[in-house]
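Removed: one protein chain of the complex. Kept in place: all other protein chains.
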Amino acid sequence: MPQRSDLSQRGGEMKRVITGNQAVAYGVILSRVDVVSAYPITPQTTIVEELSELIASGRLKTKFLKVESEHSAMAALIGASTGGVRCFTATSSHGLAYMHEMLHWASGARLPIVMVNVNRAIGPPWNIWSDQSDSVSQRDTGWIQLYCENNQEVLDTIIQAYLIAETVKLPVMVVLDAFVLSHTAEPVEVPSIEEVDAFLPPFCADYAIDTQEPRAYSVITTPDYFMEFRYKIQKAMEEVPEVAKKVDDEFKARFGRGYGSIERYGKDEAEVLLMTSGTVTSTSRIVIKKLMEKGLSVAGVKMKRFRPFPSDEIYEVIQGAKKIAVIDRNLSAGVGGIFSQELRASLYLREQRPPVFGFVSGLGGRDITPELIEEAIQYTIENDRPKDEIVWLGLKR
Amino acid sequence: MPMIAVSAGDMAWNKTGAWRTQRPIYEDKTPPCSAACPAGNDIVKFIQKIEKEDFEGAWNIIKEESPFPGVCGRVCFHPCESKCNRGSFDEPIAIHALERFVADFGYGLNKKTAKLEEKNKEKVAIIGSGPAGMSCAYHLARLDYDVTVFESLPFAGGMLRLGIPSYRLPRDVLDRELSDIEALGVKIRTGVTLGEDIRLEDLKDHQAVFISTGAHKSRGLQIPGEREKGVLSGLDLLKRINLRKKVQLGDKIAVIGGGNTAMDVARSVIRMGKKATVLYRRSREEMPAFDEEILEALEEGVKIRYLVNPLRIGQKDGLKRIECLRMELGEKDESGRRRPIPIPNSNFRIDVDHVIVATGEEIEVSFLPEGLEKREGILLTRRDGSTGIKGIFAGGDLTSNQRTVAHAIGSGKKAAMAIDAFFKGKDPDVIFQNLIGEGPSLSIFNYLHPAERVRNPHVVAFEELNMDYFEPAKRQGESKISVKERIKGFKEVSSTLSEGVALEEAGRCFNCGTCNECEVCYVFCPDASILKREGLFSHQVDYDYCKGCGICFTECPRGAISLKEEEK
Partner (left out) sequence: MERMRKIEIPIAENLGHGHLACAGCGAAVAMRLTLKALGEKTVMVFPASCWSIVPGFWPYSSYKITAVHAGFVTAAATASGVRAALDVRGENDTLVAVWAGDGGTFDIGIQALSGAAERNEDILYICNDNEGYMNTGTQRSSATPLMAWTTTTPVTQPKENPKKDIMAIMADHHIPYAATATIAYPEDLIRKLEKAKVIRGTRFIHLFSPCPPGWKMASEQTIKISRLAVRSRIFPLYEIENGRVYTIQEESRVVPVKGYLKLQGRFSHLSEKDIEITQKNVDDAWERLLRRARC
């Protein structure tokens, strides 16, 4: 188990200026993770390096399996989690894609694994910069997905993720942007291990391996029963909003910081809403503020939780909005930005169905500048309905 | 339903036995040794007891069928060993040596046979105390019948005492096995000759009579000079030697004949310090004497001249002159041996002090009542030993041309079974439900306890065994004393196996067709469907789960499992 020794002693202050990857490492340590298994890939590497050093120095009793691929990393965690211990891995892009089969396995086996994915483009063309396509492509694998706007949120989300995961028995993916967060230092308040211990109890698995009670795990299941197991997973997903809220409220009460599943900011009852996720939200906040000062009826919605899709929460905050603009830093070729598609689907059966404008931008790490965001909002204001399914921002012609 | 697909039970509900198209069954079959034994011993069973170091158990097994293990272990021609399947792998098991080991062990423990749990009151008279008569007496006495054996000579034993020299069968071995029979309540009246001292009519208070007078008349050569002085009968000579009567012989002796009697005579002559030359009209291969006999005789200095036929015996200068003709071998005759054909003008002479004729025995029938038919040198009986006269049975050398100790013992046993069936009003053929293999030997144990040791009469062939489980190993038979020692006198030539050697030799036995709990079946069953049990059958197939793959059948080293088609 990680010792309390290092953190308080390291500089004495609780507030540190650390990169997103370092924040991840702290989150892992504070959550008393027992087994880490990871394979390096830019821009996740410094997470792994940080953890290695701490474990090698003996300050962390965590076992670190330096596996030979991401697929094996997730497989090893599946083994370890079945063994009833708290596990962690981190990856990005191609690594995440390589793990795909095992992502299904982790959720199918109801293992509360927490993984950090640093959003990076999947090639070719070869690209190491920020892009959400890797994580959103895994939306069908039964993982809860939580997106982070800043390094503080990264650290906090990891701690919350374990509690959520271990309550609903589903794995959680915590997502942060490549380089913009992973390698950028920000001030982060790092809680003490005692505080986290008071919040996050030790993990006690329902069906941990017990050689005194021999069982076979993940036995082949016929059509007679398979659907019922899948039903249970869906039911677990349906519990997440309530569980996540409870966890977040509790976290806020203890640590003074809460995030919700979404966050609405800007003008009340604005006509135009801008939905963003990840670090784009930080930039959007500035743009919205500026436009509000200009008198425009605009507001922003930060998407923290992507899976399960927070339909109810979103519907609540879009009351009165005439149009919604979604900026997707991802593309599902043939259909468009995924957040916009999911939003459209979630509104379809509702009474109020404001038109959703789907903007795609920032793929492969292209900066989503305040100008581009403003352009998106302007386009939305000026058009009743989007002229195209997909509106590309900043595309070079 | 649990949250995840963890197992909550086993697959025992799935009776995979329903998949079967063939089923294995444990089935003891008949080993070729037992099938070949004229005395009807359960050979594999007693060897298995030896292997388990249950020598007493082995003794009991043998004594169930034969009262003469000590005798047979020494003098039997062991057809069991000729048929032993191990012979097709390396060398046959020295079965006779093992039988002897058990007999001598039993004697060491002073074991006596117990009577069976029967109560009978009939009286049986047996004429002749040779192996056939005594074997019959033994089994009838065990069944609680009142048995009296009438023997014309002063001693019991028949050919065992008279015809077989003591260097092959020591007298004390014979005596102890005879006394074991007497201890069952058999009365032996020696010095009583049928036809002289008593007649059959005098035996009317006996409900059955078994005649086993043997064949003691010497068959002559029918050549001129045979009846002169200096020409002796081999049987008579042996009788005199074995009864410790004085025998005067010259230095050079010719023995005419090629059977065991001829060998016994020649070897006895050597032991009396004389020279012996055997004259035989065919070659070594055709000699009916046992191979070991011939070998030992040659070792002891007996000379054998093959392809020599005596024409007449004359006299010259105080010596007997035998005029002989050389022979060559032609086509096979009725005995399956190549016929000797005289080579014309090849006459030559051999001069010796005495000529001893040992060319076969004949039966004496003058004392036999009317109604008993003799043909081709034997007394005729029905298959079960009964004759044309109700209540009169016959067996042994008297009724057969297969004149060996083992055949005689088997014949006496058969008669005992037939007499028992006769007394109990059973169908005479009922005793033939107890054939060993295809017969002709019978098992009296089976007759008395039909369901206890069921054996399929199929005789196990070498191809049905699995040689993968056996490593070649040398056969270990008895050791013999040196030739120098042997010919000094009539001391026993061979010695009993030591316990260690007996265990090793018994360990070589394949146990053909007989489960010995090696558990190969249990080890290799893919479905854990061979169950271990206490009691009658040590292993059982679990038919609920056995899929009929046949691995147990193929791997069983000894062919004790059969594979049958599954009924629909």
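By written order: A and B. Residues from 1 in each chain.
Basically, contacts are C-beta pairs under 8 Å (C-beta built on N, C-alpha and C of every residue); 3 or more make two chains touch, one makes a residue touch a chain.
Because the structure is predicted, anything quoted here is derived from the model rather than measured.
Considering the whole complex, the residue from A:A23, A:A75 or A:V240 that touches the absent chain is A:A75. Taking the complete complex into account, B:V520 is the one of B:I61, B:M134, B:I241 or B:V520 that touches the chain left out. Counting the whole complex, the residues of subunit A in touch with the unshown chain are 34-35, 37, 61, 63, 65-69, 71-73, 75-85, 87, 101-102, 105, 209-211, 214-222, 225.
Although one chain is not shown, part of subunit B still touches it, namely residues 5-16, 19-20, 48, 51-52, 468, 470-471, 473, 503-504, 507-508, 511, 516-520, 523-529, 542, 544-545, 547-551, 553-555, 563.
Just so it is clear, only the chains that are shown with their structure count from here on.
Per-chain Cα centroids separate subunit A from subunit B by 93 Å. Residues of subunit A touching subunit B in their complex: 109-110, 169, 206-207, 215-219, 221, 225, 228-229, 232. The part of subunit B that touches subunit A in the complex is made up of residues 1-8.
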